[in-house]
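As you look at this complex, bear in mind that one protein chain is not there, while each of the others sits in place.
Chain IDs A, B, C and D follow the sequence of writing; residue 1 opens each chain.
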């Protein structure tokens, strides 16, 4: 588990409050009122509007995976690639020594789902091209599904500033229609600007970096599946364990492999 | 049918009204007048301008497919892929047992148009490369046509804010030319800003997510045609039903296949 | 000929005038003066500036093709693809019945230039790979030239808002330097904003959709040439007319082919 | 030599002065002072800042090629492709008649450097694949180097508006800190806006179209090298001069070849 995502989002909002306290105490002697920054209509517009945009742009079933994706961002897990490489090298040693069929009883021990399936297919004697086609298709299809997930956050990020502006415009138009009380212009305008603030914060502090993180996690999963695919191919081809290790280590930075050794 | 698109668009505008009611009641004791937010010239400029841009950028025949595309967004249908996979697996069993020609009398039962055509070509003894070339060409050509559809919504989405600004500029220029009556400045400016609001709402709440949804639907249709193509190839090659199932299931998430089983 | 492009541009400006008349009559009792919206320096800056940018970015000879491209947009022609497909199918029937050489006397009747050249090369006995290489090279080279044409409109579209802003800045700076007469501030500011209006209108109502249309027309030409190329290949390979028809119809939507039949 | 680039940039600034003179004479009776538009700090910020950004983003050696690239833009030269095609066709006639070795004494006459090298390699009996690999590598490497050149202008173009805004912000902050003299607000604000004007002008009138032109020139050079490569291949393969001409003419528009004939 990696806490960077939560720390990053939480840290951003903490810094915003620190900046406010500093600016509030600095600018004038009087206390800072956080109430100035709480505007429920703007929050409804920015957050609700963003969710509506996402709902419009994907099927309902996809939209309902949003909580699962947020969970994924919080759990923030990715495979331990060096140990995956070592595991495959060990399998290749077994296959060299005892034959491909000897791997069958190790399949249930494999925690990596793709590796288990790939090795099972190899043990079953499925032809190399078919194993490769099936595993590649799975990778491509999964990548496309992950891409839709990333797009949902992208959409919210791209729309955030626009919905912030819409909230601000609603406030400005209401204010301009009632200019009778000059004293209320300042606070009304302040309230209108809070919408822009919400939009910018939601887009830049949450949605955009989360979309980026999902892309990163998806890339890591693809990398892990690529290593599994190349490993299964190499085992089936009967490559020597040293060659298998060289082939698979090439996917990882030299420093990581050295550390892991 | 999937109601997400309609719910998403309707929900966005409902939220906007809720936000207005909240802001109106909150900001001042007096009732909120929705008339402040109705500006026919701005609506003409934003909606009509957007349609004119689309008309300029595609041939008339393409432009006239806009209503059909809106219907498609509302119907929001996509193939049931797991049952498509099962259907192809059943066909492959038949072909293995009774020969390729036995499929001919099942062709009229096939509801999926591409599948019917592909199986018919296979039954007719068309060479594999030619079946593949024809089906790939159809997929590419259809994708290009869908892309033009998506571009129409993209264009309206990209131009929306600009036409909103144009409406606002027209209002501002008229107002600045008649500054004699200071009391009318506020309402005139409010009215001018309504144009920007319309542009932002049209672009972000309707056009952009609809373009995204069209891209999603197009991707799903491509996926369905790819499954049909791979299925027809596999049947013609005489693959065992189990291999056909493995090959085609790879396009779908594991969870979906398990559920459907 | 397709009038969509002219109707689209003309319609946009008509709508702008309608919106102005509505807004003018609505906002105040006094008549609307169109003179407020006419600003020669801004027009010089926006239109002239855009043309200068295009001139800077391409060679003179390319720049001078602008009028030809505007004519192309107005003529707005694209090949009748279903009849092209039928023509090639007829040629393939002739070739099957009377031999490839029998096509020679039909070459002068072929109105499609690429088809005539392709069939002539096939009749001359040029090798398939060479025909394919030559026709592909022509397609690629033509696409690159069309792309430069599209880029010219793109450049004007991208620069439009910037030149509008430059015109507005020139007006604002002049105004701010002479604040002595408060009565002139409103009209001066109105005049300055006209520049922004011009820039937004030129970019969004003319240049951007025209660039898009040129891309569409170029895509159609490529499609037509691809059909010709595949047709010539198939005729030379001696495919049966039914296969030729299947291969080429795949480029067109099913509905279009049915209608045309 | 093609004067379009210089005329384009010069024309843009001339139009700006014309627009100013028109606006100045129109807006008020008093003479227009160009001094209002001269702001050394803003010029330092916009031009110097842009150069610093470029210096940060490439190695010093690359940065120092900027003057050479400006010269290239001014000289604005590209190969005469039709005469290049004719030259290669002539070489292929010689090679057919007198053998490949007969080309050796024509090598020194070849003004096109790539052609000379390619023909020399062919005469030396270098294998086709090696000639092709070497010439393709050169093309790719040169394209990558040209791309870095284009990026330098792109960077300045992208940063221009930002540095204009920075200059304006510096001016505004200074002004807002000294609001004591109301008479100086107008001129100070005018001066601040000059920064935005400089940024927009530099980006849109100079950097962006120059980057585009460099991309165009690079594309032309690639085209010329591709023609040379295909020509050398065809000569080495012993193609008939008529086929060589057909192959190479395909890279040029039909009209150009006809004119040149």
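To be clear about the criterion, a contact is a pair of C-beta atoms (placed from the backbone, for glycine too) under 8 Å apart; a residue touches a chain by one contact, two chains touch by 3 or more.
Just so it is clear, the model here is predicted, and its values are computed rather than measured.
Asker: Which residue from D:7, D:53 or D:94 sits in contact with the chain not drawn here?
Answerer: The single option touching the absent chain is D:53.
Asker: So which bits of chain D touch the chain we can't see?
Answerer: Residues 40-42, 44-45, 48-49, 51-61, 63, 121, 126, 130, 133-135, 137-138, 141-142, 144-145, 148, 151, 155, 158-159, 162-163, 165-167, 169-179, 184, 188, 191 of chain D touch the chain absent from view.
Asker: Tell me, which residues in chain A touch the chain that this view leaves out?
Answerer: 2-5, 7-9, 11-12, 15-16, 18-20, 22-24, 26-28, 30, 32-33, 36-37, 76, 78, 161, 185-187, 189-190, 193-194, 196-197, 200-201, 203-206, 208-210, 212-213, 216, 219, 223, 243, 246-247, 250-253
Definition applied: only the chains that are shown with their structure count from here on.
Asker: Quickly list, by label, the chains bordering both chain C and chain D.
Answerer: Where chain C and chain D might share a partner, there is none at all.
Asker: Would you mind reporting the rotation angle for the C-alpha fit of chain A onto chain C, rounded to the nearest 5 degrees?
Answerer: Rotating chain A by 145 degrees superposes it on chain C.
Asker: Determine the centre-to-centre distance between chain A and chain B, using the mean Cα coordinates as centres, and give it in whole Å.
Answerer: Whole-Å distance between the two chain centres: 25.
Asker: Could you work out how far the Cα centre of chain B sits from that of chain D, in whole Å?
Answerer: It comes to 40 Å between the two C-alpha centres.
Asker: So that we know how the chains sit together, what is the shape of their touch graph: line, ring, star, complete or other?
Answerer: line
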